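Working notes for the structure below.
Only one protein chain is missing; all other protein chains are in place.
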Amino acid sequence: MAKELLKMEGITKIYGNGFMANKNITFTVNEGEIHALIGENGAGKTTLMKILFGLESCQEGKIYLNGQETHIENPLDAIAKGVGMVHQHFMLVPNLSVAENVVLGIEPGPGQIFDKKTAVRMTEEASEKFQLKVDPNALVRDISVGLKQKVELLKALIRGAKVLILDEPTAVLTPQEVRELFVQLKSLKESGYGIIFISHKLDEVMELCDSATILRHGRVTGFVKKEEMNEVVLSRLIVGRDVVSTMEKDESSVGDTVLKVRGVTYVDDIGKKLVDDVSFGVRAGEIVGIAGVEGNGQNEISEIITGLLHMTKGTVSINGTETSGLSISQIRKLGLAHISEDRMTYGCAQEMSIYDNLSSIYLDHPKFTKGIFIDQKALDQYVKDCIKEFEIACDSEKSPIRMLSGGNIQKVIVAREFTSGANIIIANQPTRGIDVGTASLIHKLLQKYTREKGFAVLLISSDLNEVMNLSDRLLIMRDGRIAAQFTDMNKVNDELMGEYMLGIKKMTEEERGDLH
Amino acid sequence: MSLEYIETFLFSAVRIATPIMYVALCSTIALQGGLTNMAAESMMLISAVTGVIFSAISQNLLIGILAGMMSSVLITLFLCFAAFVMKVDLYLMSIALNTAMSGATIYIMYVTTGNKANTAGYFASLQMPNIQIPIIKDIPLIGNVLSGHNGFTYLAVIMIFVVWFIIFRTKLGLRIRAVGQNPQAAESVGINPSKIYTIAFVMASAIASLGGMFLSMGYQNMFIRDMTGGKGFIGMAASTIAGASPVGSALLAVVFGVAEAVTNYSKLYITDAQFLSAMPYIITTVLLFVLSYIRLKNSESEMRKRKAAALKAHENL
Amino acid sequence: GGSTEEAATTAATAGGTSTETSGETSGGEDSLEGKKLLFFAFQNIGDYGTNDLGYYAAQEIAEKYGIEMTLVEGGLDASTRTTTLLDAIETGGYDYVISSSWYIQDDLLANVDRFPDMKFILYDTAPTLDLTDYPNVFGVSFRQDEGSFITAVYQCLMSENHKIGAAANQDSPILNDFVTGWLAGVKYYNDNMAADGEEVAYNIAYYSDQTVQGAYETVNVLYNNGCDVVYNIGGSYCVGALNACSEHGGIENGQYLIGVDYDQYTTFANADNEVAGYENLVTSMEKRITQCCVLAFDGIVSGDMEMGNHRFGVTDGGTGLAYNENYYAHTPEDVQATITELEEKITSGEIVVPSYYDLPDYDTFAQFRDDPEYRL
Partner (left out) sequence: MKKVQRVEALFELLRVVLGLLLAYIITLVIIILTSDVTPQEVVTNFVLGPFTTSRRFGQLMGKFIPYVLGGCGMCFIYGCGRFNLVGEGIVNFAPAVACIVLFNTPLFDHVPWIVGVVMLLVICCAVGGGLSLIPAVGREKLKISEMVTSIIMNYMLLYLSLWFLKIFFADRSQAFLCSPMYPENASFFQILKGTNLHAGIFVSIIGWIVACLMFDRMRIGVKIRICGSNGMFAKYSGLNTTKIVLIAQLIGGIYAGAAACVDAFGMYTRYQYSVLTNIGMDALVVAVIARKKPIFIPLAAFVLAYIRTSAVVLNLSTNIPIEFVNMMQAVLILFVAAQHFLKKSKEKAIYKISMEENKGKGATV
């Protein structure tokens, strides 16, 4: 029996707003083991790891390292006790060099003097030892994502971590980079490291991990050993239902192409091409899904269409009008609504009331304004209707929206966007991190508005079930391009999509067919 | 215009630049840590009055300076406690502190001397002496401009190097820069951003205190109510314009010194005193706008170039 | 607030003794027992300037007549200044009030009729102020132009470089009255006293801010520009001017400074703590606020002086140079004689010094100031 490196026992965490993110969680990691922590978005994985790494404190529970109970006060403490973490979002300082980033916090040199040369040497040595090739003198802002990931790993390893936490490390990597990472992780495992691997990708988990703990709604729903792992078991534990539940679909009566994206290219501030000559269209009365590993240009596409981001090249037209040079509100007036993927940043203003959040896009709308004043009566009625129709559970429309649960916040957003008078909806991750009930409500609404009112919906999601079940047509994005199109959803399955998403396969233009 | 005239003009520019230079350096450290130090005024005020009182009581210049520095550090710790522990908005707290210190210094003066205007008749403060620099003092023009200044002026020049060294050559400096650019990243490797902010602010306050004591113990030998008169803000503007570079900030401080010297010398020809008083501030505002405009345009064109190059590289693939 | 009580208690014991200046009023003194005097400093005392001078007067009066004196300071917040004064008057039950006229004059005059039994001494009023409608107000204004006229001639006589300077605290009416007299003095010297080719050039500079530093920078510029005798018209900020003078070598190096308002040399020489560089003050143009206020009080008490706005000048000793030991030590005898002569000419009316308040408008003054050839 391998030595137990880490044990977390009975962890309960309640956030300042009263939300219970972890409830009585227990799990262990052994020496020489890669242990998966899986669960839906919002299940509480990151929260649990933040507790382990000393970034958050928990109300109840104990942590054992090497069999001994310890208290981890802060990250420094965690590092000293041999815990290293590679965060979901990179924790690097862009204007410092790789070497400086690697040694940050454990800088070499006599006294207070920082010895840059030694830092570079240390980085070189470590990169040799762990086979993570990096250029110590390059500035971090100039290197690729894969390299950044390596720098993150180096950072943890050079500090002598024995327990390594990797929070969704593959989300942003290319397949080659993922392969490379796996080789490195396996070799670390051989050397006796204990690794916690968080991922949404079951194939990765099954390939790499020796055991898995599954979380749902902040609670442990299962523990699986490598031998018992298979997709059905895991996904059932993750979502608490069978994955294969295709929704009833009506035959769609498809109209004209109302949203046209033509040759859109986007290069970001540091010169990286994130969207590469993408063209497609969405017709009235259809739902077009876009699937893909996060970070392959889907977000940029949605932000370009909605006007949050300015494309480098190409055109977008909405109901026949080109959007270049138009402001966001002008684009909205053309008939576009937008459910953003980042609910708390773009979707709402946390400190403001449900009322204000619902009215944010109507402040120039003739129906709700009287000169310089707001038409209180009209708006009151509208808010009441929304709360009723979209079943928003709240005490009062005047209470701040942050008091609501994620699902209800999303309902507010959906209500606002669906009733805005638009006929084109960009729904970016509309059900991420919200409960099943609300998710299925939103799904039903999407379908209802498409079928009955002839809306055109562009659905972007990393939830494969969602895109498969809802889409009339499915696009897959890979490296900023459209890698595949499926027009017959009955012929699509997880594996097939996975192959295109991961770049194992690619369709030719003929195979893709008409993108409209 | 005689040579002597130019010499005395430049000499006074250097003198006027001294406190601004201290503040600019103090703001530079804070800016490198990603924060704007609005509280330089209070740091200067409190050290100016404490330095005078302690040097007069102890009749020891060093004790006076150390006490002044300590007082400045103490109020900075209070500021840091409020901003980083109690989470009051840093700017709000800094503004409140400035008002508070303007009042507190008057109150201290009142409690110790009974006077609310200045300490002149009550405390015989020691003064930092003027220093002749051996070789330099004999060089024609340069000697008369650069030699014979107050000790605090030379200390300010040394401070430029010290600040540069701290920021770019020490572990602490690396951490300050890291926290300044990405506090989460620093936090993830066990660096406590609040602690780094506090250390940066404490260092900044020590430097600002020298500027304050230059006013009360170098330039004058007494404390006068509100004697900083907005110098803290001009220094802050200097370091903002210079993009938090220590040398750049110090040079800009000299530019402001020259601007004020021009103002002073214009008095002989222009009698519009009030308009002249407004001049340094007008110049600062204009500089702020013009230089920021140039910087913005530069960085925009740089970004456009980088983008174009990247596009080309892709097309060549 | 210890200073007030101190003054009050020491005054009680000293009451009967100080008879030498007010022998003729000896009868009235006893009746002042138990009376109350308010001194209102429009800003703060301790400024080595107008606030202090008034305060000294109040202290002297309190001591001389054995009356209780209370000090109230207006501070720098203009919005509370006049209400503080009126508040004090309404609640304190005073019999006499001494205050500078600056900033509070309008509000005070609007209210004095409500206190017919109270006597007010307002010092440093504008000479143009008409107090006929205010029977209980005594105005003390000065001929600072006359004093400055003498100062200018003195500077011209003392200057080796034939270049003199004046630094004025502010471009405001009273200070410009100083400047007017001073300019007239320089021009008088150039027209009537200077040998051909020996005319004296002059510089005038206003402080950029009313602080010690402002004085220092301004006076510094004057010395740098070659002025060797400088008149610093800003009593509170003399320390800054002294600093500049010392840095240019002081009297030993032929660089003289002239103070203002009171005999600054003697005051600094007698201070507990040495004020650096005071020995460079060759003399001061005294504007004897303290003495005139005491005089006014004496006059009011004895009934010798009528209420109304009084203007004190060279003739009655209200303004003029301070003839102290430093003056005698550094002033050549012939210069001393010339100055005495000049004083007599002013007293006799042979020389009429122009006042700023006589000028038709500011532009005339500006022209007089900026154009060395312009004569009034």
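Miscellaneous remarks
Per-chain residue numbering starts at 1, and chain names A, B and C are given in the order in which the chains are listed.
To be clear about the criterion, contacts are C-beta pairs under 8 Å (C-beta built on N, C-alpha and C of every residue); 3 or more make two chains touch, one makes a residue touch a chain.
Everything numeric in this text was worked out from a predicted model, so none of it was measured.
For the omitted chain, the shown partners it touches in the full complex are A, B, C.
Residue C:71 is the one among C:37, C:58 or C:71 that touches the chain not shown.
The omitted chain makes contact with just one of the residues C:133, C:196, C:334 or C:361: C:361.
Of B:59, B:132, B:274 or B:301, it is B:274 that touches the chain left out of the display.
Annotation for chain B: contacts to the undisplayed chain at residues 36, 38, 82, 85-89, 91-93, 95-97, 99-100, 102-104, 106-107, 110-111, 116, 230, 233-234, 236-237, 240, 272, 274-275, 277-278, 281-282, 284-285, 288-289, 292-293, 296.
By the touch definition given at the top, chain A reaches the unshown chain through residues 14, 16-20, 59, 306, 308, 327-332, 338, 340, 345-352, 356, 359-361, 363-364, 369, 372-374, 376, 394-395, 399-400, 403-404.
Not every partner is drawn; the one left out touches chain C at residues 1-4, 71-73, 75-80, 83-84, 86-88, 90-91, 101-103, 105-107, 110-111, 124-126, 128-129, 141, 170-174, 210, 356-357, 361-362.
Note that in this section only the chains that are shown with their structure count from here on.
Centroids built from CA atoms put chain B at 45 Å from chain A. Taking each chain's centre as the mean of its C-alpha atoms, chain A lies 78 Å from chain C. Among the residues of chain A, none is in touch with two or more other chains. Annotation for chain B: no residues touch two or more other chains.
Across the complex, chain B meets chain A through its residues 169-175, 177-178, 181-182, 184-192, 303, 306-307, 309-311, 313-314.
Taken in their complex, chain B has these residues touching chain C: 5, 8-9, 12, 16, 113-118, 120-124, 127, 215, 219-222, 224, 227, 229, 263-265, 267-268, 271-274, 276-277. Considering their complex, residues 53, 55, 74-80, 85, 87, 90-96, 100-101, 104-107, 109, 112-114, 155, 159, 267, 269-273, 276, 312 of chain A touch chain B.
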